[in-house]
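Below is one structure. I have some questions about it.
One protein chain is absent from this view; the other protein chains keep their places.
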Amino acid sequence: MSIAIERPLRTEEGPNAASQNGMNRYAIEVGAMNVFYGDFCAVRDVSMQAPTNKITAIIGPSGCGKSTVLRCFNRMNDLISSVRIEGKVLFQGQNIYDVSVDPVEVRRRIGMVFQKPNPFPKTIYENVAWGTRINGFKGDMDELVERALRAAALWDEVKDKLQQSALGLSGGQQQRLCIARAIAVEPEIILMDEPASALDPIATLRIEDLMKELSEQYTIIVVTHNMQQAARVSDYTAFFNVDDNRTGYLIEFDDTEKIFTNPSQKSTEDYITGRFG
Amino acid sequence: MALRSQQPVAQRAAGLMPSRAISHKQVKVRQRRGHIWAVIFQLALFSGIIALGALLYNIVNQSFGYVAIINEIDPAELAVDGVPLNELPKDTLTRILETNISKGLMRRYENDMPFTERSRENVHELILERVVEPQVAATWSLADSIFARTRVFEEAKEKYPDSHVYFRSWLTTNFVSKAQSSEPLRAGVRTAIFGSLWVVAITILFSFPIGVGAAIYLEEYAHKERFLNRLIQTNINNLAGVPSIIYGMLGLAIFVRMLEVFTSGSFLDGGGDTTANGRTIISAGLTLGLLILPLIIINGQEAIRAVPHSLRQAGFGLGATHWQVIWHHVLPGAMPGVLTGTILAVSRAIGETAPLIVVGASTFIAVDPNGPFSKFTVLPIQIYQWTSRPQDEFRNLAAAAILVLLILLLSLNASAVLLRNRFNRNQANA
Partner (left out) sequence: MAGAGQGDTTVPGGGPPLDLRRKPRLAETIIQGFLFLCGAISILTTLGIVLVLGRESLLFFANEEVDLLKFFGGTEWQPAIGRFGIWPLVTATFMASLIAMAVALPMGLCIAIYLSEYAGHRARSILKPILEVLAGIPTVVYGYFALTFMTPLLRVIFGRDLVEIYNTASAGIVIGILVIPLVSSMSEDALSAVPNSLRQASYGLGATRLETAVRIVVPAALSGVAAAFIVAISRAIGETMIVAIAAGAGPNFTFSPFRAAETMTGHIVRISGGDLSYDSIDYNSIFAIGLLLFLITLSLNILSQWIVRRFREEYE
């Protein structure tokens, strides 16, 4: 364990220096993180950094703990009482697992889009407005809803039916609504857990285009089982694998281009070329 | 070689399994046995349905039918100048009343309400009550009234020559709108209906918020592995199986006796109406509240569990607090289930009798309850009392009161279904 903690983070300046600079190179820095479900170690020894305003993809075979790792970044795992997390997850220099940190505040800053579209059973308008309202927004709600829906490339399709149920939208539209909902509260980071896996190819492409647009303003970390998708959209890629104890671990983290063309690890290459997984 | 290896196999089959012909016969026997049992299973089901039918038939049968009435004075004798009693003007009716009842009684009526202010119907009623004085001599069931009509009339003529026989529905608007009376022909269930409504209102006010709150706690906040929470859960399951009469005894000891100061209402006016002791509507309501609490909690938990987890995650992902997620997403999603469960539990409360007898429902009150600290009676208690009387006419009253109770329960359940459907529709449209 001690070795893991001493392993240098890939920062030039160190986490604290970065946060005091105001401008952070990395949105999320993970140091020697282990995740346990009860006694079972689900993921071990993860150290990686997701650069600001870039898209970072997490790939790997099923069961390697990709989603678990992603959920650690905004403390969604707190909702499962048996989960225990060791190590550090630094968000703008602060460890979000510090006892003094409020998970609600974390999630407010680090939004999430889930595998299956999960709009609230409310109107389209209310879906976007709700998150901002509970966070104390008091400005022009109509304008904000429009802005969020435009940013999610959904406005033209729904502008005439804002007061209709969100459940009437198609799967792809629902997922973009969920993205609009997430960006309405203006997070710094958006976590996406296989956001297109439940969608058809055309809807998938639209989501990918949207992710690229959003990455100009937001840091995006996306879990995907689709390697082409990772190659198409991401700037950086983390490759996870699973060992014989069913524990996931990080194999390699690098530029996407390098991972897909010249990986430094043999198992990465095997996975990329389709030899397993 | 091949032959040798085949032989034992053939022998084994021939030795232990029956031949094809026998087997064919056996299958037939087995199939026949199967059919017989299928019929038996079906019969069991139909006898269940028949039992329900018999129960309903029995009640309807007792609620309507011929009655033989003996009047103290025949209304025809009271007719003036050939005008029948029910068409006479008020002044004449007052005069008839005056000539037929004692001065003292007349004065008492005058004191209650001057005759100048009374309506014609009221005076007419007083004449029927005090002068005509109809008494039920015998009653017949609906089945007899329809299929053995001549026998009914013969029997009436033979046994009660002075009586006149007419077909009576014991369930009338009067029956629903009139207060309790010791005269079966004038008795009604209004007091009991108001009592039931008051008690159930208290029950709902107490058990709905607490039940839903407990369900939320157990499903959303409680760590399942903590001993205390497991204890609460097991305990609720056990409470659901405690006989209702035990709750009555709990209510008697706690609400009626220990908290008498509160439940009698004497803490409000410093001991005004103490005749009720603690045997009041609020004691009854709280007792039934405790009784249905486990049902509401268990149903509520199921409804909350059925809300998709993805909704909660979506809420948390936006930076909502736990309570915001519960209040805005979990509860609206669970509401149809919670409401249905609550209405079912409330139906149970409306039909409960035993605990209220123990808590101390009044045996006879003709005054409508006017608040949570009134003495009370409820519909099932009224039914119980009438059923326990040996006279037939009270059985008829009980049957009519049962019809009222069943109609009340039926409309409540129908409203539950409607409510749930509308809720579901709104959820989908909203």
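Per-chain numbering from 1; labels A and B assigned in written order.
By our rule, a contact is a pair of C-beta atoms (placed from the backbone, for glycine too) under 8 Å apart; a residue touches a chain by one contact, two chains touch by 3 or more.
Just so we're clear, the structure is a prediction, and the values are computed from it rather than from any experiment.
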{"item": "Contact with the hidden chain (one of B:Ala21, B:Ile49 or B:Ala76)", "value": "B:Ile49"}
{"item": "Absent chain, residues of subunit B that touch it", "value": "27, 30-31, 33-34, 37-38, 40-45, 47-49, 51-52, 54-55, 58-59, 62, 209-214, 216-218, 221-222, 229, 231-232, 234-239, 241-250, 252-254, 257, 290, 293-294, 297, 321-323, 344, 347-348, 350-354, 357-358, 360, 363, 380, 383-384, 387-388, 395, 398-399, 402, 405-406, 409, 413"}
{"item": "Absent-chain interface as seen on subunit A, which is shown", "value": "19-20, 22, 91-94, 96, 98, 100-102, 105-106, 109, 132, 135-139, 144, 184-186"}
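Keep this in mind: only the chains that are shown with their structure count from here on.
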{"item": "Parts of subunit B lying in touch with subunit A, wherever the complex brings them together", "value": "223-225, 308, 310-321, 324, 328-329, 332-333, 427-430"}
{"item": "Residue numbers on subunit A that touch subunit B, as the complex places them", "value": "74, 76, 79, 81, 104-105, 107-109, 111-114, 116, 118-123, 126, 130-131, 134-135, 164-165, 167, 178, 181-182, 185"}
